[in-house]
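The other protein chains are all here in position, but one chain of the complex has been omitted.
As written, the chains take the letters A and B, and residue 1 is the first residue of each chain.
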Amino acid sequence: MSVASKNDKIVNEKIVENATCTFCGCCCDDITLTVDMDKKVITKAKDACVLGKSWFLNHVIEDKPIARIAGKEVPLDDAIDEAANILMEAKFPILYGMSDTICEAQRHCAPIMDDCGGTIDTTTSVCHGPSGMAFQGVGEPTMTLGEVKNRADFVMYWGGNPAEAHPRHFARYAVTPEGMYTPNGKDDRTVVIVDIRHTKTAGVADIFLQLTPGKDFELLWMLRAACKGFEIPEDCKEICGVDKEVVEDLFQKMKNCTYGVIFFGMGLTMTRGRHFNSGALMALATDLNEFTHFVAKPARGHGNVTGADNVVSWQTGYPFGVNFSRGHPRFNPGEFTTVDTLSRKEADAALIIASDPVANFPKPAIDHITSDKCKLISIDTKNTPTSEAAHVSIQTSTYGINTGGTVYRMDDVPISLRPAFDSPFPSDLEVLTKLRKKVNELSKKANRPYSTKKYM
Amino acid sequence: MNNEIRIKNGIVFDPTNGIEGKVGDIFIKDGKIVSKVSESAQVIDAKGMAVMPGGVDIHCHITGPKVNLARKLMPEDHRLDPHFKTPNTQSGSGGIVPSTFATGYRYATLGYTTAMEAAVPPLTARHALEEMYDTPIIDNGFYVLLANNLFLQSLIAEGRNEEFKEAVAWWLNATKAYTVKLVNPGGDEPWKGHKNLNVKDIDDKSKVVDLSPRKVIESFIDAVHELGLPHPPHIHCNNLGHSGNYDTTIETMKTAGDRRLHVAHIQFNSYAGELGKSPKSASKEITDYVNDHENITCDVGQVMFGKAMFMTADAPLTYLLRGYKKEKWVNADTECESGCGILPFDYQGMVYTHALQWAIGLEIFLLSKDPWRIVLSTDHPNGGSFQNYPMVMKLLMDYEFRKEAMKHLNQKAMNSTILGELKREYTLNEICIITRAGPAKCLGLKDKGHLGVGADADITIYDMLDDKEEMFNAPRYVMKAGQLLIANHEFISDYTDKKVLRVAPEYDRDIEKVIKPFFDDFYSVQFANYPIDDEYLHGTGVVIETKKKKSIHENK
Partner (left out) sequence: MKGQLILIPGRSSKQGVGLNKGKLKEEYIRVTNTLELSAEDALENGLETADIVKISNHVGETEVQVKVLKEGKLPVGYAFIPYGPPSSNLFDGETCGTGMPASKGMTIDIKFIKKGVKKKTKLPPKTAIG
């Protein structure tokens, strides 16, 4: 259902050029928005994809309270005080989410947890967290997306479905654009898709490899071995579902291209092998540099999950799953990551920012976060199962639509947002600035040594 | 609130104003040094202590995209060196690439109050500015990578000099940079576009545009000179790290003629010997040239043993070095602009090349005659952490200590250098020059690096200790813009009102019409979204005046 019917005449119209869509990690910054300033709706989002259009056009200012405690409307400052007190008094407070807000707001998150000796984690841990771990192990040759547009003559997607998750990835960056050394667009590129499903993405492939599910590592390792001069095994088909000849041909194409790139998705990180899969892929891209220039890049999901990674890394040294209970950052996936702290019923307070674990997390984690053992605080722009289950719930305005700020595209390129219209709701930045100040005051007052956190 | 401070009876080192270890008072008001303060001023008794301007690091890698990739790469290193929270400061991680908070605090605890990030690609300059905002205490600025910018190269190749100059000015403004950084000019295109090749020589023509590195270097020196930037082009020469490269370095310096040029981490470009074989020292040849040419300034890039991290826009070099140990490695290409390589490294005293690099750096320090034009740096973290600075100072100030250190290093390397014969010992005043007054002057920062009236009250007070490493490792007091941050070696407050130093040369707006079509065709962001607006300076931006100068000693 459309928010504004097409025939309505807009009296007070505003055009926003070069606006950025923050729905997915592509962060396309070439959208032209037409805004009805009276009704406070976006009526057109030129050049946006199906996801982008639905992101912009469905945004309405809803009539709902800014802040609620236990379901009852309260002034914002009361909700912030309550949240700060909960976090300071908790034995194992956690902060999770952050991928759908601006870096300026994300910057307040680690200091809040630093002050209350808690744990900070981003949606990375259930997305490309394993790729982050693999990166720590093997590094990664990588690039900005413009390099792919200008140079890549070999483009591969592995375990991802950009046609549905990043709809403009093909046209804007990787498959069809005409670049400096790829003047004929797709004709200058070999496009390879590796997946277990024949998705919409597979449709663009010059070569589609339908892999036996769970056998990504095996195929990656065969290609790595090929880089070192080993033959593709005879029983290749039995191992991974792809014919030996197809893999041999693929390897030759990888080796002989001028600029090769592999984008990879959660088909690698969420299946058996997790970080070993991502690591094998990054190592393969590294190996191929013996022959030619080769790069790889995880196709990140949410609008600013890459920003969250960057901010948490520059503030703490680690990208996600960071605990401050000993007075300094410690990183340990599996221990300080949110699915684990919740499933093990350790967290007794949870500040969830711009994400929705109650809808997406494993059942044991949801059971705990919605139980009375864990005080839930939600800061979000929309009503979600998480905001509805929260003890303290704060509604904020939406980044890229109501507020400006910085987001990082999936290739670590920072982009400034151009908001369309303002919102009666406070921004994440405003709320988190206040919360950080409050928590800092309480922490100075409490002046407790960090070792008193019971968990330790 | 009274914001006046009187530092009483300190032994003042202020080489810029000709004061060399004289007992006296320093007065501070409203963040600046003044000629007197009222009776009610806070008094710091500095009797028997050395009072110096805050340190200025002219070349380090502490903020921005490549730094953050290196941070992410090293959890095992952070784990060994936690940076604890205090009631006044935030926690962080240390190691060879510390987190932003830890970086700011740790510079301060060495008495440094300004540090310039030496290499940022324009496309990701926002990132560098964002990290600077999260790096407490120290003032920052950054040098923007332009030498491998394809659009600028095409203007050079087509001889469109005037437009080139305007475009350089546009880029400096668009990114809020301090000066132009040239890294391995001409090397990116063979690397990215021709299966990982590199340029071999300053006169080697790049395969893509008919353009030699020398022509690129010359054009930037011309343009920056014309624009009158406070600091000249900051160059990472071709062939860095290769045996026999000193020739390229001297040719690069010659290209400048009598115009100013800053050669970064010159130690890495002072090697004799044959390409592909073990290096020899060419410190003599290099320092001879530098000594004779007042237009050249340089920082040393001293190698220190232990952990390091290669983190450079010179991607082919990093890949070459990766070949030795096949360590984890990052390469990051930035469209139309730059390359980047990252590789963890370990300098070992028993390895010939590493020991020789260490010796060459010290030789350069000891052979150079004008301390104002040679700056202390380790090219952090490429030659070792900035946290090694006090140790470098001790090595320079103590001949016996140097001799002792040499005994424990690779003897073949030690025997092939003249280091053992160099008995020079730096004085405290000279140390003050190479770490404060000199770099401030090289950068054209009039308000930093000295203690004269009107200077920023960035001040360090050290106990006078015999062991100079110990002395410089722990100042008793550190003050930033007149605010006392460290007293009796402890942080007593946090300081977040740091400044971002930049230039804003004027340019003809019409140049945007020339640049835009290239963006539309080859960049992946919109032209309109590329320039960085003032919000990213958070009101902390300081524009340094642009004015032509032939040497840092001009107008002395």
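As a working rule, contacts are C-beta pairs under 8 Å (C-beta built on N, C-alpha and C of every residue); 3 or more make two chains touch, one makes a residue touch a chain.
What you are looking at is a predicted structure, and each value in this text was computed from that prediction instead of being measured.
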Where the missing chain makes contact, among the chains that are shown: A
Touch criterion as defined above, residue of A:Thr338, A:Ser378 or A:Ser443 at the omitted chain: A:Thr338
Hidden-chain contact residue, picked from the options A:Pro93, A:Gly301 or A:Pro414: A:Gly301
Hidden-chain contact residue, picked from the options A:Val35, A:Leu57, A:Ala152 or A:Met180: A:Leu57
Touch list for subunit A against the chain that is not drawn: 1-2, 5-6, 23-24, 45, 50-51, 53-55, 57-59, 121, 125-126, 129-130, 133, 161, 163-165, 167, 196-199, 210, 212-214, 266-267, 269-272, 274-275, 301, 320-321, 333-335, 337-340, 342-344, 356, 359-366, 382-385, 388
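Here is the rule we go by: only the chains that are shown with their structure count from here on.
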Centre-of-Cα separation between subunit B and subunit A, whole angstrom: 34
Parts of subunit A lying in touch with subunit B, wherever the complex brings them together: 17-18, 20, 29-30, 103, 107, 111, 114, 132, 135-147, 149-151, 172-173, 179-181, 258-259, 286, 289, 291-293, 295, 309-310, 313-319, 324, 326-331, 404, 406, 408, 412-416, 444, 447, 450
In the complex, subunit B residues that touch subunit A: 63, 65, 67-69, 71-76, 78-79, 82-85, 87, 90-93, 95, 97-102, 123-124, 126-127, 130-131, 134, 150, 191-196, 319, 327-336, 342, 521-526, 528-529, 532-533, 535
